[in-house]
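Left out: one protein chain. Kept in place: all the others.
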Amino acid sequence: MLILMDQGATPEHVGAVMALLEAAGIRAYVQESPAATSILAPHASQVLKADRIEPMDGVNRVVPITSPFKLASADAAPGRTVVDVRGVKIGGRDLALIAGPCGVESREQLFTVARYVAESGTRLLRAGAYKPRTSPYAFQGKGLEALDLLEEVRREFDLGIVTEATEVETFDEVERVADLVQIGARNMQNFALLKRAGRSTKPVLLKRGLSATLEEWLFAAEYVLSEGNRNVILCERGIRTWSAHARNTLDVSVIPAAKALTHLPVIADPSHATGRRDLVIPCARAAVAAGADGIMVETHCQPGQALSDGPQALLPSDFFQLVGQVTGIRDLLLKDHPGATFCF
Amino acid sequence: MLILMDQGATPEHVGAVMALLEAAGIRAYVQESPAATSILAPHASQVLKADRIEPMDGVNRVVPITSPFKLASADAAPGRTVVDVRGVKIGGRDLALIAGPCGVESREQLFTVARYVAESGTRLLRAGAYKPRTSPYAFQGKGLEALDLLEEVRREFDLGIVTEATEVETFDEVERVADLVQIGARNMQNFALLKRAGRSTKPVLLKRGLSATLEEWLFAAEYVLSEGNRNVILCERGIRTWSAHARNTLDVSVIPAAKALTHLPVIADPSHATGRRDLVIPCARAAVAAGADGIMVETHCQPGQALSDGPQALLPSDFFQLVGQVTGIRDLLLKDHPGATFCF
Amino acid sequence: MLILMDQGATPEHVGAVMALLEAAGIRAYVQESPAATSILAPHASQVLKADRIEPMDGVNRVVPITSPFKLASADAAPGRTVVDVRGVKIGGRDLALIAGPCGVESREQLFTVARYVAESGTRLLRAGAYKPRTSPYAFQGKGLEALDLLEEVRREFDLGIVTEATEVETFDEVERVADLVQIGARNMQNFALLKRAGRSTKPVLLKRGLSATLEEWLFAAEYVLSEGNRNVILCERGIRTWSAHARNTLDVSVIPAAKALTHLPVIADPSHATGRRDLVIPCARAAVAAGADGIMVETHCQPGQALSDGPQALLPSDFFQLVGQVTGIRDLLLKDHPGATFCF
Partner (left out) sequence: MLILMDQGATPEHVGAVMALLEAAGIRAYVQESPAATSILAPHASQVLKADRIEPMDGVNRVVPITSPFKLASADAAPGRTVVDVRGVKIGGRDLALIAGPCGVESREQLFTVARYVAESGTRLLRAGAYKPRTSPYAFQGKGLEALDLLEEVRREFDLGIVTEATEVETFDEVERVADLVQIGARNMQNFALLKRAGRSTKPVLLKRGLSATLEEWLFAAEYVLSEGNRNVILCERGIRTWSAHARNTLDVSVIPAAKALTHLPVIADPSHATGRRDLVIPCARAAVAAGADGIMVETHCQPGQALSDGPQALLPSDFFQLVGQVTGIRDLLLKDHPGATFCF
């Protein structure tokens, strides 16, 4: 259940409710928001009735959470969640942009890309240190060496770092450097990794699996949330279908469909969704028009030389064009939405 | 091959080339465009070499068509095709809007919807007289009675009529009334129907099949084109995948992918692509942002009373919102495109 | 509803029930079977209650048909339907085999293949006179010339002819020659063609569409059945998925799933389901093991010379191996099934 407190509720009121829940053996979370404080108590209705809580001082009303996603559900929060990644608000009014090369390849490559990414006004840099690859013989990322370069590039350009954790074993290393830890599509149901991410102090970017339904994706988020990490961002990155003109099929309607079910931010990755440079910009625009809270794209100074995913990396000039176009679309949509956040 | 004539080429020059082609047994088409006249001669390179034609008076150069879609290919026309549907240009700078109920149900229903569709500035009305239905026991459309109502509503509101031809047997009736004849998704490879549409004097709206690849879709267009009808508009309407939150999956990346391969206009139908009213507007915006030349949506004055597809029909107020939003996105995209047409 | 008559019911008893139904405006069908006579009256329960009929003389009991497939439903017949195609019983105990080239190419090719097909004990020959092709420029079949050759080859080798009707316009010609008229996968929802097939005197082989659900497939059968033709055979031929090692994915579980819902026979076409010669025999065995009532395969004397679908055509020696193996599996399964027909 979600217990909405009165606007004038005091810390003591909140404390009394929490004490009652604790006494009943229920795990609960206090949620602050500009409007009012709320207490989220998933599964509480199995133990306590609403009419035991509603009469308490400072309690406005109790809302049942009928969704199976007790923490991810739109019912479970008083408004939309805004995740702060090194000062960039994801899920609020501004469109979040994340860009960079597929993998860290060299100091020169990373710094060259970071420079023009920063120049574009983008404040989050993506680049993989650990790369999950289909073949054991393919380039697997530069690991610790890459993480060191990412720390350096952050200082140099004041960029937040988005990088992937591929396994529990190296999670600590990634977590130390990342401002936003990515869980990749192939690991969307790697439950041990999700639980570890749930115990992280860093926000988590959870990519949708190649054949994950919306429901499965939200349950994966639930694994992270239920370990205590409330900063989860969902990322649609294309699904596997028989449609052969692109590497994957950008399931653009899942963006508004997800935002109808969850309070978490939803962004899109048109690079992996298409695998074709010429489709990345149109699909980035489409995702933003559908209500995405942000875009993550691959860009490379010399795509032809990239060690992985070259054919989908945007050239610098394309990237600047993308930034202008998607920002323009977001601004247009915001005109109709006077509130502090944006749904769709 | 595509034979591009000089800007100053005379009708005699064109006639001489056509005579040569005819003598060689080659079927060819003269194409006028603002830039220059061209002659499209599919399969000609199997019979004649370019250096037999290039020296002729008035000929600028000869371009081979390497695509298997000899007539639909982007190589087969000097620019993008603009189809004129009762004065509405589809494929040019303006976004084309087509709206209306799934099926014609009654005079009152049709006129009520047509009135607000016309008020919104939309100039093309969609409504089915013949409905292809999965079950033989479901509402199959009102047939001739519906066609008569469509004629009446056209006169009353000065709207172009878009309606579906479901079979060769009733094609003549539909063709008489329609300003744009729709071929539905389930008939995308009904080759007899495609050939009949190819002999029509009316433009054709060719929906993509539920499991058609881009290549198969263009070959279906080629069936229409190769019978002589050059006015074909493609319509993405969602594909069948395992992704279960919506009735179909809007394959938004196929819009720019199609526009890269063909000179034909490409529009989208977010109503059938999603089957959920709340996803129609976000997906309409996405399709336009991806470069669609138009949008076709279902709207109904009383969706709860609709005889078919009620859950996806937009309410009148939603429809007005959609018109405003998609037009705004199109205008934004056009700022970067000074030409007479718009690619993506 | 399905009205099961007593074993000793007389024609007069049946006539009285039919008269009552007719008086109530209900279309009904008398079905003879070894066990007992039954009367199928789809949609009758909307008009008449069972207790109006059950007391009548000769009536055993009335069973409601809750399925939406009023005629195709397993509830709608007292047992499994056995379709007789020129003496070959499909849906009974024996496995039905249908084999031949993709298309009729020449007298020599057709007769060579027919000779070894007949030698193998197979009594039904498949070969296309009209070929539905993705491209308008591909080989479309030899039409009337091919139909004449099929008539000739039938006389010569005493083979039943299975050939495809691709459109209403040429249905009469095909119907004249065919012993079993095939409706292809791309036409599974060509409703005009289904209705024409429903008025045919010949049995119909209805292939599953590339992306048709089991429910849609049974509704397509219902279109044929509801026009009066009760001899429909279903054919699984692979569905379109992202699984790329074969042209399509043989959905083998749909065979028992279909047999659980319908009384109609179900066969499989492993040639189109795989598109790879080396997978045809294992998949034919799999389909029979799953309960298919028959197998339809492509075989060609010189697959390398075939005008269409060469890569999936079995060599003569492979074909003989297939016949032996699938017959062996069927015999094994029958040991556990003492009845006159075989379910799974």
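Order of writing sets the chain letters: A, B and C. Residues in each chain are counted from 1.
FYI, a residue touches a chain if its C-beta (ideal position, glycine included) is under 8 Å from a C-beta of that chain, and two chains touch if they have at least 3 such contacts.
This is a predicted model, so every value here is computed, not measured.
Novice: Of A:His13, A:Arg107 or A:Arg186, which residue touches the hidden chain?
Specialist: A:Arg186
Novice: Touch as defined at the start, partner being the missing chain; which of B:Thr37, B:Ser73, B:Thr241 or B:Thr299 qualifies?
Specialist: Among B:Thr37, B:Ser73, B:Thr241 or B:Thr299, only B:Thr241 touches the chain that is not shown.
Novice: Just name the one of C:Ala146, C:Met188, C:Leu214 or C:Leu264 that touches the chain not displayed here.
Specialist: Selected residue, touching the omitted chain: C:Leu214.
Novice: Using the document's definition of touch, tell me which of C:Leu124, C:Val232 or C:Ala287 contacts the absent chain.
Specialist: Of the listed residues, the one touching the omitted chain is C:Ala287.
Novice: For the chain that got dropped from the picture, name the residues of chain B it touches.
Specialist: Spelled out for chain B, the touching residues are 240-242.
Novice: With the missing chain put back, which residues of chain A would touch it? List them for me.
Specialist: Looking at chain A, the ones touching the missing chain are residues 43, 68, 70, 132-137, 166-169, 186-187, 189-192, 210-211, 215-216, 219, 222-223, 226, 240.
Novice: What does the interface between chain C and the hidden chain look like in terms of residue numbers?
Specialist: 211, 213-215, 239, 241-246, 249-257, 260, 273-274, 276, 278-279, 282-283, 285-291, 321, 325, 328-329, 332-333, 336, 344
Just so we're on the same page, only the chains that are shown with their structure count from here on.
Novice: Just by CA atoms, which chain is the most central one?
Specialist: B
Novice: What is the distance in Å between the mean C-alpha positions of chain A and chain B?
Specialist: About 38 Å separates the centre of chain A from that of chain B.
Novice: Quick one: chain A and chain C, Cα centre-to-centre, how many Å?
Specialist: 51
Novice: Give the residues of chain B that touch two or more other chains, as numbers and ranges in rising order.
Specialist: In chain B, the residues touching two or more other chains are 211, 215.
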